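Every protein chain except one is present and positioned as in the full complex.
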Amino acid sequence: MKRRVGFKVERRPVASGRVVFFVSLLAILAALVVAGIFFQIYGVSPIRAYQLILRGSLGNRFGLAETVRRAIPLLLCGVGLTIAFRALFWNIGAEGQLLMGAVAAAGVALFSGLPGPLLLPAMFIGGFLGGAAWGLIPAILKVILGLNDVITTLMMNYIAIYFVEWLIHGPWKGPTARGFAYTDTFPRAAWLPTLYGTRIHWPTLVLGLVLAVVMYILVTRTRSGFEIRVIGENPNAARFAGISQLKTTLLVMLISGGFAGLAGVGEIAGIHLRLLGPTHISMGYGYTAIIVAWLARRNPLAVIVTSLLFGVIMAGGDVIKVSLGLPFQLINVFNGLILFFLIGSEILLRYKISFFLRR
Amino acid sequence: MGWETWIITTLSRSLAYGTPLLLGTLGEIYAERSGVLNLGVEGMMIMGAYSGFTTAYITGNPWLGILVAAVVGGAFSLIHAFTSVTLKANQVVSGLSLTMLGLGLSGMFGRGWEGKPLPATIPKITVSGLSKIPFLGPIFFEGQNLIVYLTILLVPLLWYILYRTRIGITIRSVGESPATADSLGINVDRVRYMCVLLGGILAGMAGGYLSVAYRPAWTEGMTAGMGWIVIALTIFAFWNPAYGMLGAYLFAALYHLSYRLQPWVSPELLKAMPYAFAILVLIFVSRGTLQKRMGAPAALSLPYTRGEE
Partner (left out) sequence: MDNSEGYAIELRGIVKRFPGVVANDGIDLKVRRGEIHCLLGENGAGKTTLMRVLYGLYRPEEGEIILNGQPVHMTSPRAALNHHVGMVHQHFRLVPTLSVEENIVLGLDEGTGPFVNFRKTREKISSIANEYGLSVDLQTKVWQLAVGQQQRVEILKALYREVDILIMDEPTSVLTPQEVDQLFTTLRTLVDDGLTIIFITHKLDEVMQVSDRVTVLRKGKVVSTLPTAETDKPTLARLMVGREVVFRLKKGPIKRREKILEVNDLHALNDRGLPALRGVSFDLFGGEILGVAGVSGNGQYELAEVLTGLRKSIKGRVFLAKKEVTNCSAREMNDLNVAHIPAERIRMGIVPALSIRENLILKKYRRPPFSYREFLDNKEIEENAHRAMSDYQIAAPSYETPAKLLSGGNIQKVILARELSENPSLIVAVHPTYGLDIGATEQVRQILLAQRERGAATLLISEDLEEIMTLSDRILVIFNGEVMGILDAESADIEEIGLMMAGTRHKGEEL
């Protein structure tokens, strides 16, 4: 008797947490397989590449530390983005907001003349405000004039990049930098402490973890969180219920931009100790954080896990860059592929495909 | 430099720089008119630039380079068509990932090609008789290449197709009301695939033009946000190819004029100008759109499933 495998496609009312988890895992694996094909085409053995990535990111103390330090800005940006995405504000501008946070903090560190113990807190506040201001401009443009948020936030990234370039080549160029394009080194009081022997600037990490929890509470337990979810799920119902789009949009972009700004503070006060070229301050953290937030299904708590995952990819990417001579743009290949498979796999959350044997 | 030469060079360069913007915009107009928002223009352009350059370098034939750029751009766009039309995924995110992937792949594979000279580029032509026309001659008929002219010719052609033919009526109906088109036996998915494909081909060509004709060289990330400016121009154009032409050349002219400020403004800030312009351009048209609430195709970025409208 001949048997055939049949399958049935049914609509799934609500996908359970377990289904979401496995589908996400499947998407990441599929992306890694395709990336492996590109490695092969490039002339690098994918198996060796993935071995190096794992070893370089999780295989030893140094690698682990690098993974965590890469995860810090992703965590901060990612948590902020979950809030913006929940309100259906497409903030693609975390990169620029991060840079402007760094600029503001550098300004405080270099020119405020604040006494030692006040300096770091002031830098964090300044960084938050810098990032928030950069994020609020597109928010206002969207609500008042109806401008497309994707384009404005993206354009603001480019403007921020060249603004930083201008500062470090021009007015803020450090007299002691000997011809290099960066500012002077910050005073000691503006340096963030790091865990012994690593580059993990732990105060920023703690801040990120706390904010992830706070944002989770905000979304699930507060009036503002309720408003954000209503606006994001059905803007018409929000209008109907008298929820102000302006107020909510400003709030989410204050948070989203501000948190990205905090990530910028961490990078310059914890790692570089000066303001320098935009591609050195951020290796595209703002863009990668989009995927971090999306993979976390816009849940701030889940960002803690997803940011670590991308910390692995970034730290591992550093290693294969050095040992296999792969270019920096590799990370974008990973990002693009993972995002594609992630949204492509969402159809598996909406539909249930079951296989069965039939005669 | 006299006033007249000053204006002539600015305009002539605007024509050259505006060409890739216009190509990309025309393609995006068609994609969006069919209801698909493709934010992957930057990725398709850079893939076109990379593949166009390498093809022209290996074969020595710049035209083959442009052709391959168009094919690669088109192929790349089909990924987006698949996720957004077939899988009905979120179009914003899908377009973003297309851009990331394009920048990543071209950066990864293009590294060995940086700084190599191209053996032959698209020749610049001077139309002997017409170039003598005072003022207009040197702008339009001196030192431009064939792609510039072809792009200009595309505008009335694509305008006519969109507004005066069955194809155009079909495309517009699919972008405005896919349920209506479906109820009349039009294959909504196929129309959307075709329009996204056209967008990809034109964006790929735009990239090829950049690396083979405009500035014959390959540099990582050489499109530098041009794909995003295209998205802004599409809105500025109210999804109309004729206004798209106006917008692209106007934008190019602004871009060149800003470079006249070089003696007074630092180069870093000048580089930021186009992006600020893009925002300004959108602010400029925003009042009109808000008031009339017209322009954007009603079904833009909404996936269509029969029976769920």
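Odds and ends about this structure:
Here the chain labels run A and B in written order, and each chain numbers its own residues starting at 1.
To be clear about the criterion, a contact is a pair of C-beta atoms (placed from the backbone, for glycine too) under 8 Å apart; a residue touches a chain by one contact, two chains touch by 3 or more.
Being a predicted model, the structure only gives us computed values, none of them experimental.
Contact with the chain that does not appear here is found for just one residue of A:I47, A:I144 or A:A237, A:A237. Considering the whole complex, the residue from A:R229, A:H280 or A:K321 that touches the absent chain is A:R229.
When the full complex is taken into account, the listed residue touching the unshown chain is B:I169, out of B:I169, B:A224 or B:I283. Subunit A meets the missing chain through residues 10-11, 13-14, 221-224, 226, 229-230, 233-234, 236-237, 239-244.
Although one chain is hidden here, its contacts on subunit B can still be listed: residues 161, 164-167, 169-170, 172-173, 176-177, 179-186, 291-294, 298, 306-307.
Operating definition for what follows: only the chains that are shown with their structure count from here on.
Once the centre of each chain is set as its mean CA position, subunit A and subunit B turn out to be 29 Å apart. Within the complex formed with subunit B, the subunit A residues making contact are 38, 41-42, 90, 92, 141, 145-148, 150-152, 154-156, 158-159, 161-163, 165-166, 169-170, 287, 290, 294, 326-337, 339-340, 343-344, 346-347.
By the touch criterion stated above, subunit B contacts subunit A in their complex at residues 39, 43, 79, 82-83, 87-90, 92-94, 96-109, 111, 220, 224-225, 228, 231-232, 235, 266, 268-269, 271-272, 275-276, 278-279, 282-283, 286-287, 289-290.
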